[in-house]
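Below are the structure tokens for one structure; questions will follow.
Here the complex is missing one protein chain, while the rest keep their positions.
Going by the order they are written in, the chains are A, B and C; count residues from 1 in each one.
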Amino acid sequence: MKATCSLIKRDGWARIAEFDFNGEKFQTPFVIDIENPPEFIDEIINLVPYSIKELDPQAFEKFFVEKEFLIASGLTAVPPSKVVELLIEIRQKSLTKPMIATAIATPQNIPLLCYFGVDFFDNAMAIASAHKGLYFHERVLNFDSLDELPCSCEACRNLEGLELLKRHNTIKLEEQALLVRQLIRNESLRNHVEVKAKTQPELTVMLRIADRNYDFFEKMHSRFKKSIVYPTTTESFTRMEVSYFLQRIKEVYEPETKVALLLPCTAKKPYSLSRTHKTILSHLGNLIKRVDEIIISSPLVLPREFELCYPAMNYDTPVTGHWSGEEIEFVAEHLSSLIDSFDYIIAHVEGGYKEVVREALDATGKDASFTAENGVTSKKSMERLKEELKNVEDCRKDRYRSLFEHMFRYQFDLDLKSLTKFSMNFKGRYPNIFATINRENALRVDTVYGMLDVYLPMAEKISTYNVEIADFEPKGTIFSAGIEWADEKIRPNDVVIFRNSEFIGVGRALMSGREMMESNKGYAVSVKRKTRIQSD
Amino acid sequence: MKATCSLIKRDGWARIAEFDFNGEKFQTPFVIDIENPPEFIDEIINLVPYSIKELDPQAFEKFFVEKEFLIASGLTAVPPSKVVELLIEIRQKSLTKPMIATAIATPQNIPLLCYFGVDFFDNAMAIASAHKGLYFHERVLNFDSLDELPCSCEACRNLEGLELLKRHNTIKLEEQALLVRQLIRNESLRNHVEVKAKTQPELTVMLRIADRNYDFFEKMHSRFKKSIVYPTTTESFTRMEVSYFLQRIKEVYEPETKVALLLPCTAKKPYSLSRTHKTILSHLGNLIKRVDEIIISSPLVLPREFELCYPAMNYDTPVTGHWSGEEIEFVAEHLSSLIDSFDYIIAHVEGGYKEVVREALDATGKDASFTAENGVTSKKSMERLKEELKNVEDCRKDRYRSLFEHMFRYQFDLDLKSLTKFSMNFKGRYPNIFATINRENALRVDTVYGMLDVYLPMAEKISTYNVEIADFEPKGTIFSAGIEWADEKIRPNDVVIFRNSEFIGVGRALMSGREMMESNKGYAVSVKRKTRIQSD
Amino acid sequence: MALVMLNKPVALWTDKELFWERNRVVDCITVILRTRGCYRAQRDPCRMCGYSIDSDANVTDKNLEKQLEFVEEEIKKRNPKILKIFTSGSFFDPRETSQKIRKKIYGMVKEYSIEKLIVESRPEFIRSADPEVYMEVGIGLESVNDFVRNELINKGFSFEEYTEAHDFLKSIGVSVKAYLLLKPPFLSEKEAIDDVLNSINLLDREKLADIISINPTNIQKGTYVERLWYKGYFRPPWLWSAVDVLKNSGDTPVICDPVAGGKARGPHNCYKCDGEVVKAIKNFSLTQNRDVLNLYCDCIEEWKDYMLIERIARLPLQL
Partner (left out) sequence: MALVMLNKPVALWTDKELFWERNRVVDCITVILRTRGCYRAQRDPCRMCGYSIDSDANVTDKNLEKQLEFVEEEIKKRNPKILKIFTSGSFFDPRETSQKIRKKIYGMVKEYSIEKLIVESRPEFIRSADPEVYMEVGIGLESVNDFVRNELINKGFSFEEYTEAHDFLKSIGVSVKAYLLLKPPFLSEKEAIDDVLNSINLLDREKLADIISINPTNIQKGTYVERLWYKGYFRPPWLWSAVDVLKNSGDTPVICDPVAGGKARGPHNCYKCDGEVVKAIKNFSLTQNRDVLNLYCDCIEEWKDYMLIERIARLPLQL
């Protein structure tokens, strides 16, 4: 039996895909009913479970046969850290093959398993649980102890006893799979994964260990998303959205001055449109151009240049006024590397922010003057800050230019200045700003995704994140079948430049670059704009 | 309209109660359907919302009338910290009155609101959300973006459009209320609250701020429970089960020797039945009686004497092998106060545990020898530990006696030694052990609740946690109507001694002591055993 | 403030108005004179009233004369049948418009054959009028319910004071227009509708007004209601509520001009149907034809539920 995979939507390794098994179609994540299995069930059955590998590598070698499915079986017999290892090992065998985790699905673990790239589940655990009197819900409940059923599914309303339990438990799995599908569409699965991981210590362990596998998750990590990051828990600090960003800004940050001005974050995004930042900025006027601004938040810390870059625009932290020791340590560490190249620091912060700065100063051995007192916008604070800045060497940082250059480097790994030979101008009302060349739009800040959008005149100049397509006129969506070559750096949601002999255009990647080359079906690039190549 | 309240079951401030409004009965937590409201609705309607107090105290004074209900209204207009303040303020007005939080309930916040003692909710937010196209689920979803409905409730299966949304959203509230009811029955609401708090930053903030209100939550805190603590998140460290325990053991700990032996925790509970501890203890033989043992875990740290005490028997921590800075700090702080009275420390620990010990030593200025190397049960480790103990002054700690004395002090605030004049003997197979006086059972370790159970000969000697009841023969359950006086220290689940002129007995409290006196209906004490008082 | 401002009315515009006594629609000039303003405005203002912003303590009779000259010019140009003179206070309060100024206005009305003069006043000042000028006096009754009027709105006069003023005006042949406030602070949407309908009902039954004007609350700068609104405690009424009130009024003519209708600070529905509904309300106000109020939009369902929600929530739910 041959399976074909058409990718519909990715959120990291989690995906909605349509699998076709000899004409029968299944959209993932999908829960197989073992009482009424699909025809492809034989592709999932192997003699030994995958995890036997640990106990008896020879038996595994001898009896485990690779099939159309990537089969993650026997996971209940190994500890959480091993489950993570096996899932990652299995998922990496193929980008396109369907992956099933057998006999393990519960409403609690489905989101996390999808996060590892599992496509198919079954209701074995649901049925086994039913026989043990376990009733699936947001927590697993004891059926016999229930006075009333906290559910209005068809099973709970029409069935009784064992039949009710089996069907209800299965429905809860299906609901969870459908919920995950929706969250993939919203690009917000991770928030949900973090919540569900809290329901059981083993899931918490799995998630914590998962986050140590940066390389695996980075391969499918969307660098730009339309969803919001809710850093409500410890694991939020180690999620890809945060790790990648903090890592990447360090790689591409090029401050222009020798003095860093540290400012506190604000609930409103972008920060510079908040009341606090507006007050400070308008008070300082041109003085602000003498320094490089760095905004301290939790878990993010970033130069002003990245405040429109995902996820700086798209996070909402719970603020109690109290910084935990861990938060301070985490943020201070990242702040340290950002301030490393500066001669002097002006820290216009108070409270927990100040503790962060102190720790970063200790780590770097830098000096700083603290200018805030009784609120960062108090009269005294503002005066002291102004005085401090007056002593700084004059400089004329161009805010928009710097922002575009940084975001461009972050996104394309290219130097905008040299590409455009300084011919760029800027327009628009912050944050909806444009870079133009010869009065034509070249780049635009896409505030939904926190990235730069590219216009055709600029597209031609971008040599990275390119996709070569077959000779057809691209319309709407480019399918992976039509892709000849793709930059391996490409991740889902990246802005890509596609070309063939006749056309050049700009699109949004829906797959990773490697996936574009490896898969034969599915949505690869959504076309934003294109043009016929001018033959000269 | 008069409401009467019969308490059925408490889990902290959250409760299942039956309210009777002129003959119409409602079991809480209950969600009012505003499209089809109960007759008592007028008791909930006030001219101004409670939270107007903040904006205009005069309007509040003038227009807010106290009614049969404690009305927490207008909460959506104030920040999370204020919501917490108001909820606590309102709940404290009465232990028996029904409390409603109006126009705020979502499936996400119901558990937390119940945790504050809210009894009634309404579906105003559910309906308002429906009109905005919001579809309630574990996350709030956008109805229009749903390809398939991840729910099989009657609304999703039979209705369409707005009617579907309104009904579905309401059903999700009702399901959540029923789920909470079940979790109250299981005494495990807090685990769920911690999970749900992760769905939204404001709820995370509310929970964090809630935990700063120790005094409020302590008033209804069950010191002993049958449920498991899953410390999967930062907020688990500040939950009452942990805070109270760590605080209380410090108050009642009385080490007998001058040397503390620090040991690592184990997944199996009680620790002393784990393979690791069994190995160590059997290896040391009588030497162990020369020291006081302290077990280091996260977030708990406790003398061996409390290993059967809730929640030391009843927690399951996610273990990745990595201790976070915050964990180390937290545990070290509590360890510091436990080791303060010792002359010398033997730390038989490695890895993260060692870091904890180092930090505690720094804080207390104590010395320690570290005896473990390559595993705490390695041959070398065991030998070094033994050598170390041989140098310690001989002592003959009686393990059972010490355990009973500590648990007794923890539970009743009384000195068992002087109460029993040293006449006690011990029997049973650990952890199911008994203290006897004149061969009669006096005390028993109740391993389900992690507490001491009391037999009648002992009951007479206990002067605290007493309840005076009216003159009737207590059977099964004592209702609060029959209670004349109760020790204010009593919390739900406490073992209490009840008496009247004819009977004395032992029961389990189902309410707090104050509540027993203030309420006229409801389950107050469940009778375990009783006897007619011998008249001499 | 420059003197020149004191010499100009706050505003002046031409409009169509129902001449209800004659059952026809005529041209009308509306003038808002800048006066010293309502005597309560500074000390103890009504919770929704922001008109003090249009008044100035420095206004003298001289200024008012100048303002009237300006009005006269307009009258000459437009030749209206009805003249409305509003003062952001009480026309009959001598601190706002002195006897002298009032006489000047009566004179203008007669000179230019204006058929009707419409003014506004709190009831306590209503003691006299020019019997030769056909007048209509608008009184901000707001509600027949003393609790609503005085506790919620802070109006500071009783229903009895209103009826006395009404009876006096009728006795000298002056028409009375009662203003009713649709949605005072603290009343929920439905309670507000009920209160207005209750007022209409009583006024109609007892013939205590010749015409009733419904004012849906709008958020005026610097008012108490604005604070409520800003903090999330108040939503201006739905236009559907005004429609509902108009549909269920009695025999007494009822008009309504929804100030800021369809705006966030004014009465509004879903913002999609608002234009149409405002137009219908205005149309009804001119024609008293209930048929024009047969309107539909999807948001009518939301409005119905909103009434249930606000009843228990005591504030609008912001989503």
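Keep in mind that, in the parts below, a contact is a pair of C-beta atoms (placed from the backbone, for glycine too) under 8 Å apart; a residue touches a chain by one contact, two chains touch by 3 or more.
Just so it is clear, the structure is predicted and the values come from calculations on it, not from any experiment.
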Touching partners, among the displayed chains, of the absent chain: A
Tell me which residue among A:Gly12, A:Pro49 or A:Pro201 touches the hidden chain in the full complex. A:Pro49
Options A:Met125, A:Leu141 or A:Leu287, residue touching the unrepresented chain: A:Met125
With respect to the chain omitted from the figure, which of A:Ile90, A:Ala103 or A:Ile469 is a touching residue? A:Ala103
Per the touch rule stated above, chain A touches the missing chain via residues 32, 34-35, 41, 44-49, 52, 55, 59, 62-63, 73-74, 76-77, 102-103, 122, 124-125, 127-129, 131-132, 134, 162, 166
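Note that only the chains that are shown with their structure count from here on.
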Cα centre of chain A to Cα centre of chain C, whole Å, reads 56
Would you kindly tell me how far, in whole Å, the mean C-alpha position of chain B lies from that of chain A? 37
